[in-house]
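Since the structure comes first, as structure tokens, the remarks are kept for the end.
And now, chain A:
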Amino acid sequence: MTVTFLILAALTLAGTVAAMAMRNLIHCVLALTLGFAGLAALYLLLGAQFVGFTQILVYVGAVAILAVFVIMMTQSAIPAMQSIFSSFWVAGSVVAAAVFAVLAWAICRSGFASQVLPPVEAAVHPIGDALMHGYVLPLEIMGLLLTAAMIGAVVLAMHEKRRTP
Partner candidate 1 sequence: MTMSPIQQADQFFVTSQHRFVSYLPAEFQSLTSAILSVIAIVLVFALLFAITTVLERKGLGRIQNRYGPNRVGPAGFFQPLADGVKSLTKEDLVPRTADQMVHFLAPVLLVTAAFLAYAVLPVGRNMVLVNLNAGILYFFAVGSLVELAVFMAGWSSRNKYSLLGGMRAIAQMISYEVPLVLASVVVIMAAGSLSTVSIVDMQASYTGIWPHWFVFTPWGFAGFILFMIAATAESNRSPFDLPEGESEIIAGYYIEYSGFKFALFFLGEYLGMFATSGLAITLFLGGWAAPFSFLTWIPSYLWFFAKLLLLIVIFIWIRGTLPRLRMDQLMSFAWQFMLPMTLFNLFVAGVWHFMPSGIVRWLVCIALLVAPAILLSRSLKQGKKFAVRHYRFAE
Partner candidate 2 sequence: MFGEGILKGLAETARNFLGSYVSKKRLTTVQYPEQRLPQIEAYRNFPFLVYDGDDWQQGLRCVSCFICEKECPPKCIIIEKSTDKKPDAVGKLQFYPKVFNIDVSVCMSCQICVEVCPFDAIKMDTDFELSSTDRFSGLLWDKKHLAKSNEHYHKIHPTEAAAVDAQLAAERAKIAAKTKATAEAKPATPTPPANANGAGPNAANQPVPTATEK
């Protein structure tokens, strides 16, 4: 178990580090995908099937694809040769540090589970119950947010279309 965990953790870290270090943006996204997949494997290792597979489905199947699509749409497919350090690196590192601090705070506050919980079955009913009872407000807020984003995208696309007849 520990060996598996170590391998997966190394893979995840390698993927994410490569995503930061590589020059070619498409390579970055592909490396990031590896990181996502490693993360999903870690979830599975913990017995969280639903989260693990959703991670793959959403992050590998949708987010990564969306990212490469956006890169292909906005940039040329030829690898960019400019420096990987953006001119906003100060601001970037501040934001990164802030995100890290918040996450670390949240993780530390939650306290590590001392006893091993029995693995939860990825059955439909408990998930549905949880989403529709316990977390109905977050779910609705997320839905609203996504709908707003979608409408925004549609409006933007329509605007674009009208501008270039």
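The definition used in the following text is that contacts are C-beta pairs under 8 Å (C-beta built on N, C-alpha and C of every residue); 3 or more make two chains touch, one makes a residue touch a chain; residues count from 1.
If you want to know what made the cut, all candidates are chains of the complex that A comes from, given by their letters.
Just so it is clear, the structure is predicted and the values come from calculations on it, not from any experiment.
Among the chains 1 or 2 offered as candidates, the one in contact with chain A in this complex is candidate 1. On the side of chain A, the complex with candidate 1 involves touching residues 24, 26-27, 30, 33, 40, 49-50, 53-54, 56-57, 60-62, 64-65, 68-69, 72, 77, 121-125.
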